[in-house]
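Have a look at the structure below, then the notes.
Of the protein chains in this complex, all but one are displayed in their positions.
Presenting subunit A:
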Amino acid sequence: MSVTTLPKLSKAQFDSLGRELDELRQRVIDDLGEADRKYIYDVIKVQRTLEVMGRGLLFAGFFPPAWVLGVTALSVSKILDNMEIGHNVMHGQYDWMRDPALNSKMFDWDTVAPAENWKHSHNYIHHTYTNILGKDRDIGYGVLRMDEGQKWNPYYLGNPVYACLLMVLFEWGVMLHDMETEKLLSGEKKWSETKGVRQRIWQKGLKQTLKDYVLFPALTGPMFLTTLAGNATANLVRNVWAFSIIFCGHFPSGVQTFTEAETENESRGQWYYRQMLGSANISGGPLFHLMSGNLSHQIEHHLFPDIPARRYPQIAPEVRAICEKYGLPYNTGGFSRQLTSVFTKIVRLALPDSLWGSPSGPPAGTVGSGRAVRAA
């Protein structure tokens, strides 16, 4: 483990960084139009077609190739629904179209996690307090130890096991996320406060379960179990994929976390700085970006969570150039590299830091003054 020091940016530099990124955002906003509408509707068309095909093929699920094809189509459909469509639409990326079908307030996605709960924990909490220890509950999701700043205790010995469980059951994990279970356990939050969240979980979870595990299997009659297994497999594939992409967005080595103290009274430029340093990209081709909902461009997404995701690859070179200009890191790498790095971290943090000879607790310093960061 080596220690690198980030460049210090002066107040003027932070201000001009903020200005440059604001201008970039504005240029994209001014350019939004028919092409963006057509794009998202094309993706939706592909997704819905795959879904219908997948469900249709499962009617012939007694014939193994049909089952495999059906599950594949359904898995891809669920991935597109959750990543490029659901995640992005619910971020308000398409609200400017004023189309109720693609409005962040009305859209819901094909997972057991209710849109309303997710928008609170993700759009608000995670995107506002990105990587601030103690505020961003996406650091470890209240279950894992994903940063040295989280104090080690023997519970974390199970880190790799919890991570694997979370991967397999990802949609259920996301569903429970807004319950803030760890706060309930510590008494910081009262059970009665979770009423709305619980109601939505119950309603959404029931509908989704009914659809995938009762209605569609029943429709295929004697194929009940085969269809049920097919739907469960598609959900599992989607879970594993979504988990992998999302974990590569904030947990590879080199990604920074921040303390509440050092992020107090952030300027616009400092906010951008934190978003940039707290995120990591995955390199890949257009199909990979599509399947990851363009969250492979996590850095661009965190700078501009509300602009249509198809624009991220277009602006990535410019963002990268801005990073270079200010001497800031732009964390990117291939899928397997980022994923390996994430899993290494999960395993390493399962054990007390003293074992690796590194200090525990967040390092001192402020965003404004530049700070020591650790790179694995």
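A few notes on this one:
Keep in mind that, in the parts below, a residue touches a chain if its C-beta (ideal position, glycine included) is under 8 Å from a C-beta of that chain, and two chains touch if they have at least 3 such contacts; residues count from 1.
Basically, contacts and distances are computed from a predicted model.
Name of the non-displayed chain as stated in its UniProt record, restricted to "Sarcosine oxidase subunit beta", "Carbohydrate ABC transporter membrane protein 2 (CUT1 family)", "PspA-associated domain-containing protein" or "Ferredoxin-NADP reductase": "Ferredoxin-NADP reductase".
The omitted chain makes contact with just one of the residues A:22, A:182, A:318 or A:353: A:22.
Summary of contacts with the chain left out: across A:78, A:204 or A:345, the touching residue is A:204. Listed here are the subunit A residues that touch the chain not shown: 22, 26, 29, 32-38, 44-45, 48-49, 52, 91-92, 95-99, 101, 103-105, 108-110, 115, 119-120, 123-125, 127-128, 204, 207-208, 210-211, 215-216, 219, 271, 305-306.
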